[in-house]
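Let me begin by handing over the structure; questions about it come next.
In this view, the complex is presented without one of its protein chains, the others remaining in place.
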Amino acid sequence: MNLSPLDTAIFLVLGLFGVGFYALLIVRHLIKLVIALQILVKAAVVALAAAGAASGKLELGASLALSVIVVDTVVAVVALALALQVRKHFGTLDVSELGTLRG
Amino acid sequence: MLAGELTVLTIALPWFGALCIWLGGNKAPRLTERAAVAFSVFAALASGALIPFATNQVVLRIPVGGVFGEFTFVPDGLGILLACIATGIGSLAVIFSLDSMRGEKELARYYALVLLFIGAMAGLVLTGSLLLLFFFWELVAFCSYALISFHNDDPKAVAGGIKALVITQIGGVGLAVGVLLTYAQLGSYEFDALLRHSAQMPREILGIIAFGFLLAALAKSAQVPFHTWLPDAMEAPTPVSALIHAATMVNAGIYLLARFYPAFVNVPAWTTTVMAIGMLSALLAALMALTANDLKRVLAYSTISQLGYMVFAVGVGATLASQFHLLSHAVFKALLFLAAGAVIHLTGTRALAQLGGLSERMPFVRNAFVLGALALAGVPLLNGFWSKELILEAGAQNAGMAAFILLLFGVSITALYATRVTWLVFWAPPRETNKVASSNGHSRPKEIGDAPRAMRIALGVLVGATFTSWLLIGGVSEMFARTLTLANVHVLTLFEMMAEIFLTPLTWIALGAVGFGVWLWTARERFANVRASWQFVTRAAENSFGFEWLNAQVVRATMGAAARLRVTQTGQLNWNMVGIVGGFVLVLAVLMMRW
Amino acid sequence: MMPAFVWLILVLVLAAPLVYLGGHVGRLRQLVANATSVEWETDPPNHLSQWLALGALAVAWIPFTLAARASDAAFALGTLALRFDGIALLLSALALGLGTLVAIFSGAYLRGEKQTEKFFALLLVMVGVMIGLGAARDLFNLWVWFEALAVASYMLVAFQRDERASLEAGVKYLVQSAAGSVMILLGIALVLAQAGTLDLEELGARLVTADSNLLFAALALFVIGFGVKAALVPLHTWLPDAHAHAPSGISAMLSGVVIEAGLIAMLRVMLPLIPHLQGQGNRVAVLFLVFGAINLLAGNLLALRQTEVKRLLAFSSVAQVGYIVFGLGITFWSGQGVGAQGAFFHLLNHGLMKGLAFLAAGALLFALRAGLPRHAPLTISDLAGAARRYPVIAFAFSIALLGLGGLPPLAGFMSKWQIFVAGVDAGNIWIDVLVVFAALNSVLSLAYYAPLVNAMYRGNVSPLVARGTPVPRAMVVPLVVLAVGVVVVGVAPNVLDWLTQPASAALLHSLGY
Partner (left out) sequence: MFSGLIAIAIIMCAVQAIRAARLLSSAVWLAGASALTALWLYILGAQQPAVIELSVGAGLVTVLFIFAISISGEEAFTAYPRVPRKLALLLVVGAVALLAVDLAVASGMPRAVDERAVSTLSDTFWNARALDMLVQMVLIFAGVLGVLNLIGHEEIKEVETPGEIQIAQTHLPQVVEPENEELLRV
């Protein structure tokens, strides 16, 4: 079977999507959660680039992918800054300890 | 034309007064009191002045636009009668408050809410737009809630207020649905549209509207099974109880039924349901009044029972009789409540076990209360007698002998509990009278004496009205016949009424029932055995025939569901993500399914 | 010549760095003054940034009025365009109005907080970006606006960075929201692959040949992705934390505008897809109706047993979003504008009422804070007797609560009524049932609003209230303005027609009716 990059894109996106969301459900370490988010962002980048290619507008998809990388890097930075602050005040990065607000 | 201006005045005067008093704050209590009396009395005068202008035409039209239609006002006979009751009895309650509320904190809030209440009720009965009716309907509910829980520090008062609010609002949903369906069908909120075009509507829809309105009326007028809020509303200051029972709140339901009776009369099972519920409420509440041990609760159950008669009367098509009884009831129930309020105010308790032997200490209050009780029992020449006889007669004519006999049973019990409560308060040997236990923590024990001046004025006016209000039958019926063209009301002059009542044997039978009830109390010792065998009834009555239990179950179920649902808010990020992923799976699955 | 609404965005966004610098100027001046002793325990009182922010917001009203007159102005930069249609107008009016009041309110509220210039700069960014979001006409561009809004929101939620609860709320908000935005991106990718364009107006024509399965997948991704931000149950779990533990002004913005902005963004991206679902557009309507109903019930039940004031209000936002979603669902079902107009009307009213409620709660929190442990939540029992000492605040708060409970003649009733009228007009028995359900929920909501009102009017003053500090006038003014608004809209509902009608017209236009 001859798979083109576009066909593998679907497989890749779904795989990363699954891994990322599984991690968000299971992982308790805040920094690792940010890593999971980054994995999801990879899925989005791949999806956009591939979608651009699929619709014959490679440069459009690539441009979107670029923007996503930039934006989500900022989000990651913000998340890490928050994580440091959490570490300082909660003494841990276990998000299960961040469960004081409930009910 | 003056009618529009007077209509506006009737509503706006109390509201304007409420605004002034609210803004004025608690700095000058005397001024607040005077302003409240002035605004309420002027509102009463304005509504009285409306009487000659009674019309079935729209006198005021305010376009609101969009889906809100027009706000209209139609001061017809029915509306004016109820507006006069609301403002008249309302202003007497305000006058009575001068004494009974003196020294309370936050008088401004009290009087502002009372005036808002009176104005809202006047608006409710004078408007001609269903949406505006709903507006006022909700506003009345809000005022009753705020006033019942006026003593916010008392958890019972707060609970009573919220109960009243929630139950009447649940009924209000019925009204809302009815109004929405009417608008969807007819594209108008006018009363006239509904009354005239009801026959053109699809039958199911008209049925839903009819029963929606009925639901609202039953909740508002505290009829079985929605009556549970009324006894709990007794935590309100007593003038407010008088207001709710006689002038404003509960009358709204009767008004609604009477107003739209012509539209719904042909809806299958509607009139039967109305009659049945009225009858049931009249009898059950009377039994509960017989067993209650709290002065105000007795009166509360008695209100439910009397309202039951009115609902029944609407059900058999006797609009005039129902509204006439509403008038009588408003007068004598206000009298009873205010007299009871005087007793409570002066003794500091309302438990029947702690009252008694007050006959000599407060002769004025005693006389007033006895008169009210006699009118309630239906003793001749007092207003309650005439209107009750009209209802009994209509019942016998239109609903058959079985209904009449049941009603007679109710009449006897009414006489019985009226006698009982009067005797227990004034003539029973004083049991714990002087160990004045403040029942709600805010009235102060004091020297027990007779009523002070403002109370006497209010009581005096009501005593007079108890003797005379029935003389108005001619005017009322004429006004109804002229302006309620669809309600099929005939002019009934005073002499016609007297002749009609005295010439029918039913009246004498009913009087016999009254006498029997009174005699039952005097001979109660002799029936000790019978009472023992009827204990299951009395016990059931003490437990409100299970309706309180039902009520509590509903509340508990809701609260329990709320508590259990809180578990879903785990505060755990991972579980929160389960919500997101799970939601995605669900939504995608639903969208992908082939329907 | 740029249209006025672009200036509106530019004024706000460009003023933000100035506000930030303004704070530093103030601090430098202070530094020079205290050159000898550098005391940073609490920042020096520093009003320059607040005044600059207020100035920027005041200036922004000029282009806003111009933009409101020129309907449907468009602005193109490259292939991307912004278009100021009815929905954008509605969102910008709400964002700018509430943002201005929050800016007035927050200066005093943040007294004692450090580095408030960042707060005000972020607030300006938030308002400006929200207006841009409303006007975006490109699917991806919309996402970028949205992320900018989200980043500003995360930072504002966690603004009180020494408070554990704020951090916790910020973390949850960020992670859940970021997961949602990845879903949106995947949806965008699906649409792009199908249509080869992202322009929302072109999409309609390009999607004619699209496969409806893929559109359903994109739709689900959009609904969930934006649903996280719009707090659809069960995606709402971040909301009570974030709304309850943000600074109160931000709570007002979040509840009053930001979640609604999420809903509007969701609408924007969904609308071009709906006509191409091969006759199964009704599914979307059903989805919305069901989400509305679930939101109503869950929000109300969760709020019923709350004792913390701000948390209660946050859950009530979940319920109120339910009404808006319900109204939109009715329009999707029937194609009549009344439901959407009611939904937009309720959106505005909710902004007014919930903004007022959060600001009033914030004012009371500010007043009673002296007696509370630092950053402890305000509970209902703490409010006992608040009306004695703070009559205006308590009254305004009561108006907000009763309005939210749907009591006439306040704003909330009118918009709910409009939604109900639309529902009954739709002529479907199930929608009728849902209307009854929604009305019953309104009653249920009174069961938690009413006790809150009662608590404030108690005679026994709680110790906290007895020790409470006076509230500065700058915090009371926004409350009065909003309270008057809630009453006026309730009495004369057509004063907002100029906002709701174009918005629902724009919605119907996008739906192709």
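The chains carry the letters A, B and C, assigned in the order they are written, with residues numbered from 1 in each.
Just so we're on the same page, a contact is a pair of C-beta atoms (placed from the backbone, for glycine too) under 8 Å apart; a residue touches a chain by one contact, two chains touch by 3 or more.
The model shown is predicted, which means the values in this text are computed figures rather than measured ones.
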{"item": "Displayed chains contacted by the hidden chain, counting the whole assembly", "value": "A, B, C"}
{"item": "Of C:Thr79, C:Thr307, C:Ser381 or C:Thr469, the residue in touch with the unshown chain", "value": "C:Thr79"}
{"item": "Hidden partner chain, touching residue among C:Ala152, C:Leu200, C:Val228 or C:Ile274", "value": "C:Ala152"}
{"item": "Subunit C residues that touch the omitted chain in the full complex", "value": "13, 16-17, 20, 38, 40-41, 77-80, 82, 114-115, 118, 121-122, 125, 128-129, 132, 138, 140-141, 144-145, 147-148, 151-152, 154-155, 158-159, 161, 193-197, 206, 209-211, 213-214, 216-217"}
{"item": "Footprint left on subunit A by the chain that the document does not show", "value": "2-6, 8-12, 14-23, 25-29, 31-32, 34-36, 38-39, 42, 45-46, 49-50, 52-67, 69-71, 73-78, 80-85, 87-88, 91-94, 96"}
{"item": "Where the unshown chain meets subunit B, residue by residue", "value": "572, 574-575, 577-578, 581-582, 584-585, 588-589, 592"}
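In the analysis below, only the chains that are shown with their structure count from here on.
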{"item": "More contacts between chains, B-C or A-C", "value": "B-C"}
{"item": "Subunit A and subunit C: spacing of chain centres that average the CA atoms, whole Å", "value": "26"}
{"item": "For subunit B paired with subunit C, centre-to-centre distance based on mean C-alpha positions, whole Å", "value": "42"}
{"item": "Residue numbers of subunit B (touch at least two other chains)", "value": "566, 569-571, 573, 577"}
{"item": "Where subunit C touches two or more other chains, by residue", "value": "171-172, 175, 179, 240-241"}
{"item": "Residue ranges of subunit C touching subunit A (in the complex, touch as defined)", "value": "140, 144, 147, 151, 154-155, 158, 161-162, 164-165, 167-172, 174-175, 178-179, 182, 185-186, 188-190, 192-196, 198, 240-241, 244-245"}
{"item": "Touching residues (chain side subunit C, partner subunit B) in the complex", "value": "171-172, 175-176, 179-180, 183, 213, 216-217, 219-221, 223-224, 227-228, 232, 234-238, 240-241, 280, 283, 287, 298, 301-302, 304-305, 338, 341-342, 391, 402, 407-409, 413-414, 417-418, 420-425, 427, 432, 435-436, 439-440, 442-444, 446-447, 450-451, 454-455, 457-460, 492-494, 497"}
{"item": "Subunit B - residues contacting subunit A, complex", "value": "566-567, 569-574, 577-578, 581"}
